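All protein chains but one are shown at their positions in the complex.
Chains: A and B, in written order; residue numbering restarts at 1 for each.
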Amino acid sequence: MADRPIEISDLYVGYKTYRGISKVLNGVHLTVDAGEKIGIIGESGCGKTTTMKTILQILPTNAMIQGGEVHFRSKNVLRMSKKELNELRRKHMAMIFQDPTAALNPVFKIETQLIDIIKSSEEYEVKKKEDFRPKCIRLLKEVALPDPERVLDSYPFQLSGGMRQRVCIAMALATPRYLLIADEPTTNLDVTIQDQVLLLIKNIVEKRQLSVILISQALGAVKGFVNRVYVMYAGSTVEVAETEELFSNPLHPYTKGLLESTPKLTGGGFSEGIKGRVPDYINPPSGCRFHPRCNQVLSRCKKEKPPFIDTGRDHGVACWLYHKK
Amino acid sequence: MKMKTYIARRLGFALFSLLGLSILVFYLARVIPGDPVLMMVPPGTSPDVIEALRQRLGLKEPLHLQYLFWLGDVFRGDLGFSVYTQRSVTNDVLEYLPISLELVVLAALMEIAGSFLLGVLAGTHAYKWPDNLVRIASYIGISVPAFVWAIVFQLIFALQLSLFPTGGLLDSQYMDVIRARRVTGFTSLDSLIAGRFDAFVNFVWHATLPALALCIGGMAQDARIIRAGMVENKEKEYIAMATSQGLPQRLVMFKYLLKPSIIPAVTVMGMDIAAMLGNAFLVEKVFRWPGFSQHAIAAMLRSDLNTIVATVIVIGIIFAIVNIITDIMVAYLDPRIRLMEKGE
Partner (left out) sequence: MEKMRLFKTIKQSPRWEYAKRMWYKFSRSPLSIAGLLISSVCIFIGLFAPYIVPYPEHGGLFHNFEDRFIPPFQNSSYILGTDYYGRDVLTRTMLGFQYSLMMAGTVLSLVVVPGVILGLVAGYHKGRWVDTVIMRISDVFIAVPPLVLALGICSVLEPNIFNAMMAVSLMWWPWYARLTYNVSSAMRNEYFVQAAEVMGASTFHIIFKEILPNCLGPILTKVTLDVGWVILIGSALSFVGLGAQPPTPDLGTMVATNAEKYMPDFWWTSIFPALGIAIIILGFNLLGDGVRDMFTE
């Protein structure tokens, strides 16, 4: 418990916008143990990326942390000094972003960006650029990039989407870290390469024995890979369980709806999805944010936000249906 | 396309534009003001003399032939005869142009240094007091025309505070430097060549206020652009990524944030510096700086056509050169411009 890599409790984060404060995170609870692989699933805009950015403290300037704590090995990230934060990012965690095109600086060559990462994280004596090149090539080969020499000398816009994402993965691996955060790494890629990149990430995680937080909208991606899955909706974690358990025994009405929405090849056909739309974060629904769309809604749901409770077998859920009072 | 092709294309464009410009100016100068010969001779000259003069000057030829003759002359370095100074225009240009160029170069250096410093200062302390200070200063800098700055500087720093001279190129005791040993035509270089470091310092002292007045508007504008670029790019995903990788903040700020942010500023800076030679007269007049621009204005007021045409062409050439250099710098900084074909 004491040296748990990640522990997020009751996190509230909002963004200042022209219409008011967008209260995106509404009580997020998340833990990652050493060596664990965690998955987070949820719709677009439910706050997954915001949560991850809070861990690394790379939120945009209009973000406000309104409550809660984020602990890295018992130290509160939100109160870390610049030096500590820097060490956190250099040595402990790395993040792969959703959009590889936006994540790479357009006016610098891949080589420059990669070398700077390597240089800043290890205590090398000042070496020339050329000395780092073999290491860069090894890294690029590890992410299965053909013709690493050419890639190194290119600018990001000269590479394809899949190649850019591989470069980003290489950057995340450039120095030994043991927690990888992969924020929808394949969503922005062509369908034909999504599989490849996901497989690549899997292999790397296995090989290097990394902890992972994998965010995805594709339930299938998560299923074959992680130990535990969190389900997020409208800024809260609504359910968590071990992968098998979650998929076979979903408790939260949202999770149930989500799993049913996935078209299955083996009969059953298409479901109707979940009625309603993602809430407006500036004026979110009261109580449980899912209540307007819930087909098992109780009167209590509109008034109070359900707490996150453990229903046994390490299966947690935030729903009044399961609150034994 | 490669860098060389890019440069070649730009040069071609510039040449074409200049040619077109020369035609425009030539025709305007010949067609509009009336009879050029009548302006050259004293009143009361007999019509025969006028006709003979016309013939000699080739003004009886059709206009397009005149233009070609003129163009030929220009390429041979003959820019015509100045009615105002009674010398060849080329002579005038060679004498006055370096003096203005010195001022412009100094102003350009000031602008580049100043806008970088101020822009980065404001960008790295966005929304805090250095930023607000720079913003206010830049608004004032942009709104006040250069000649007003010139007058204000002269009033405050020269006349009231006596920190700087009120005008002129050099103090009288140093004038012998340029009179006797004019090698390059550039006062600063000439004084260094002659080993007179004191003259050099005196020159810079004289040049400071006019150069500052000339560049302060542009400096303010560029500082704002750099600041805006930094603030905007700070929110970009690639900066978040660079930070998340644990790169030291200084590296992120001054390498990864700075480079994409200065590109729009370089473009504007280049245009501004390119235009400086043309705008210099505003300042030259106030500070009695014996430069090319104020000479050109004097010529214009006396309708000295040859000088007017030559001025526009010379300034046009320099403008084009500076613009090309700017474009090359931007292409160097932003690989997307030089490596992407249109439509990619």
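Criterion: a residue touches a chain if its C-beta (ideal position, glycine included) is under 8 Å from a C-beta of that chain, and two chains touch if they have at least 3 such contacts.
For clarity, every value in this text was computed on a predicted model and none was experimentally measured.
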Query raised in the report: Of the chains that are displayed, which are in contact with the missing one across the whole complex?
Result: A, B
Report summary line: The listed residue (B:Ala14, B:Ile99 or B:Cys215) that touches the chain absent from the view is B:Ala14
**Report entry** In chain A, positions touching the absent partner
**Finding:** 18
Report task. Kindly note down the residues of chain B that lie in touch with the hidden chain. Result -> 13-14, 16-18, 20-21, 24-25, 28-29, 32-33, 135, 139-140, 142-145, 147-148, 151-152, 154-155, 159-160, 274-275, 277-279, 281-282, 285-286, 296-297, 300-301, 303, 305, 308, 311-312, 315-316, 319-320, 343
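Here is the rule we go by: only the chains that are shown with their structure count from here on.
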Query raised in the report: In whole angstrom, how far does the Cα centroid of chain A sit from the Cα centroid of chain B?
Result: 53
Query - Touch list for chain A against partner chain B, complex - result: 53, 56, 58, 60-61, 82, 86-91, 93-95, 97, 99, 102-108, 113, 116-117, 120-121, 155, 157-158, 168, 171-172, 174
Requested in this report: Spell out the residues on chain B that touch chain A in their complex, using ranges where they run on.
Outcome: 234-238, 240-249, 251, 255-256, 259-260, 263, 333-336, 339-340
